[in-house]
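Apart from one protein chain that is not included, each protein chain of the complex appears where it belongs.
And now, chain A:
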Amino acid sequence: MKHCEYQQIDPQALSTPTPTLPPQHAVVQEEKKGETARRKWEVFPGKNRFYCDGRIIVAQQSGVLPLTLGLILVTTVLFFVFDCPFLLKHLTVFIPAIGGVLFVFVVISLLQTSFTDPGILPRATPDEAADIEKQIDNSGSSTYRPPPRTKEVMINQQVVKLKYCFTCKMFRPPRTSHCSLCDNCVERFDHHCPWVGNCVGKRNYRFFYTFIVSLSFLTVFIFGCVATHLALRAQGGRGLMFALQESPASAVELVICFFSVWSILGLSGFHTYLVASNLTTNEDIKGSWSGKSGTEDTGNPYSYNNIITNCCSVLCGPMPPSLIDRRGFMPVEESSQTVATEIELAAKNEINVCTQGTKDLLESASRSPCPQTGKPQTVSTSCPDSIDPADPAVTFNPDVTSDPDPVAVPSLKCGGRHHSHTTSPPDEPRQLHHHHHNRHHKTRSARSSSKRAALHISNPAYNVSLSPPTSPGLGPSHGTGAEEHVRDNFATLH
């Protein structure tokens, strides 16, 4: 993305003369150069899926999105085929025109909501995570299980607590929440919508709002038109049954529209209220601001206390860019240098500071004073149940590498479970929808475990070097076994 010359003086990119290397190193480096550079979406640590080479992003389970699209398409097609000719003849040409415009709006905003990055925050780099850990260690206690880490900030003269995200290894900005289904922190997190198959957050909230508003207009419009059609056919004393027999498709449309109009109108009204008071669904359900004082306006520090300003800032505000840079290329030099590091560690037990690259210096120095006791606690203390502390592959993960993949994988194992506790209360009302996902968990877990295995295998040297007693075959399967165990626990929570 940013091909400025500072890429060159990035210390990882510079090749310091490395000493007598085992032949493994040369082989691996050649392999890395031979591969085409990988895009960042291919190593994305969250549970999202990507299409069109990273242009399209969806959540892991998009099970209900085809149903949503199907219902909308079927109803609208039936409307155009069976009702529009009659209404065109007897009423006006504007009816199909308005229907067409609404339909286009609905479909486009639905696809935009589903395929847009909702405002995912990329996970903290290892350096940032280490810096934050340093600050926390300075101020916190040294108990085996650290208390939930929070930081208080003043926002518009009001105290707001920021929570530490164990998966993403950073303090979440205000209004950011971690979606356990997608395993990402999302800015201005509203909710995870299964109908749309994606999280709704800062970047796609306006599309979501457009979608539900235009869908409620479309539903009401079709309902009204079909009712008019049937009424016109039933005129002259012929009766409703006669009209239904003549146009049975209208009955189908009536039923679909009747049952959906209440929920969609209700949802539109609810979100209009949220937009007018600059709240998110997450905050409203948790009662973050309403518990403190009687009126909601004084509680919410983000509200402008003016309905029009709130609406404009939420819906017409500037569109922030995607922060995860899906289509950027992974820096090949960094990954190959990291791989070289791991092989060197395997080759030599003690660290020779004069012969390593600069990035390796920092990693090795942070590791050497506390080889087994200090850093592994960050992994094991967050989830002592799901991680076997004896597994060297897991214990060493946070220490050694600068490559984010192996760091992300164990934190996924424990972070996912941890966050299932913290995020399940807001998801309680959505349990109806989440029951869909229990079925999908088993089928998807196979695919995700292969993705996790791929993340492990992307650094085969890493596995080999760090866990000599365990074969590489055991490494990924152990990791994914723990992963599936964790996910099953999560599924049973719902």
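The working rule: a contact is a pair of C-beta atoms (placed from the backbone, for glycine too) under 8 Å apart; a residue touches a chain by one contact, two chains touch by 3 or more; residues count from 1.
Just so we're on the same page, contacts and distances are computed from a predicted model.
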item: Per UniProt record, name of the chain withheld from view ["Golgin A7 family member B", "BRCA1-associated ATM activator 1 isoform X3", "Cell division cycle protein 20 homolog" or "Globin domain-containing protein"]; value: "Golgin A7 family member B"
item: Chain not shown: contacting residue from A:T210, A:S247 or A:S260; value: A:T210
item: From A:S62, A:T228 or A:S313, residue that would touch the chain that is not displayed; value: A:S313
item: Selected residue (touches chain absent from view) among A:S109, A:T167, A:N198 or A:S216; value: A:S109
item: Contacting the left-out chain in the complete assembly, out of A:P85, A:G100 or A:P173; value: A:P173
item: Hidden partner chain, residues of chain A it touches; value: 1-2, 4-6, 8-9, 11, 14, 16, 104-105, 108-109, 112, 121-122, 124-125, 127-128, 131, 134, 137-138, 153-156, 160, 162, 170, 173-175, 187-188, 206-207, 210, 301-302, 309, 312-313, 315-321, 323-325, 353-354, 358-359, 361-362, 365-366, 369
